[in-house]
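Of the protein chains in this complex, one is absent; all others appear in place.
Moving on to subunit A:
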Amino acid sequence: MNSNNTPSSSAGGPGSAAADSTAPPTTRNSKRPKYSRFTQQELPACKPILTPKWVISAFMLVTVIFIPIGVASLFASHDVVEIIDRYETDCIPEDSRKDKIAYIQSSGDKTCNRILNVTKHMKHPIYVYYQLDNYYQNHRRYVKSRSDQQLRDRDSENDTSACKPEDKTANGSTIVPCGLIAWSLFNDSYSFSRNNQNLSVNKHGISWKSDRDHKFGKDVFPKNFQSGGLIGGKHLNESIPLSEQEDLIVWMRTAALPTFRKLYGKIEVDLVAGDVINVTLQNNYNTYSFNGKKKLVLSTTSWLGGKNDFLGIAYLTVGGLCFFLAMVFTIIYLVKPRRLGDPSYLSWNRNPGGH
């Protein structure tokens, strides 16, 4: 369109009309949107596309990273020496095994001796765990049955609303610590000896520091604990504040799964292969009602923790799988390459307009 053809408005001479028409409509009231890369959706962007190169590289990258990790984890897991002794049946005298529950509920001496053979050198610290099974510490009723306020603060002693039925004794005095968790505190005990020499078990520092410092009060002492009709588990020394009752603190960190281990203590000396360790244990805890197993576990740790091959194997599997996929895709791309940038590929769609 040439400029002298622009329609002139009826008002004004031709000269002024031409001058007017070149000027854009005054911008002050214009609704013209302002330009910005944002509003025009033209922001700089990277647009990753799964081209063969990328696919194969990604798989290879995973392979290259995962296999070493897998190997390292597997090694770590294999470095760990673990002794597991399942004792819940063996520690009941033969004649009582018909009615284990009656036995465990009876009073009397339930001492039991176990012998553990050390097959491999175990470097200290050696962690002593007890492992329970089929024990739902993660049951909602159980998890909720505690009073954090009461545990950390002496003044909140009566804050026991969540603790029923283990909140008060029959005569109405408050139980500290209240609730089902504390009440059911594990009460088997182990003592170890090697060559008739006592192996001391260090029970300090087995709980989380944050628990000791912040969740269990230094001035909160057990009170009326396990004094009711039904005794759940271990008694607590009423002269030791809760923050130092590490068994309780460990126990109060509820386990996530129905099979769990909890730290019992640490043996601070090395055990040598061939050592025979005598364990004298008090088999007090009732897992018989719900057919739960009890195990005593001695284990060293690696940088990765305890013995568990899963991570290593999983890493190796995934790494291997990715390698396999990388190979498959390489073959696919070689055997049946797709010529990129060929517009004819768009013809998959029968032209809808029909022309």
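In this text, a residue touches a chain if its C-beta (ideal position, glycine included) is under 8 Å from a C-beta of that chain, and two chains touch if they have at least 3 such contacts; residues count from 1.
FYI, contacts and distances are computed from a predicted model.
The complex appears with one chain absent; UniProt names that chain "Phospholipid-transporting ATPase" among the candidates "VPS33B late endosome and lysosome associated", "Large ribosomal subunit protein uL15m", "Phospholipid-transporting ATPase" or "Cytoplasmic tRNA 2-thiolation protein 1".
Residue A:N308 is the one among A:T174, A:N278 or A:N308 that touches the chain missing from this view.
Considering the whole complex, the residue from A:E166, A:D188 or A:E246 that touches the absent chain is A:E166.
Residues of subunit A in touch with the missing chain: 1, 5-8, 10, 24-25, 29-35, 39-41, 43-52, 55, 58, 62, 65-66, 69, 73, 82, 101, 125, 127, 129, 131, 135-143, 148-149, 152, 164-166, 180, 183-184, 206, 208-210, 214-215, 230, 232, 253-263, 266, 286, 289-290, 299, 301-308, 310-311, 314-315, 318, 321-322, 325, 329, 332-333, 336, 338, 340-343, 345-346, 348-349, 351-355.
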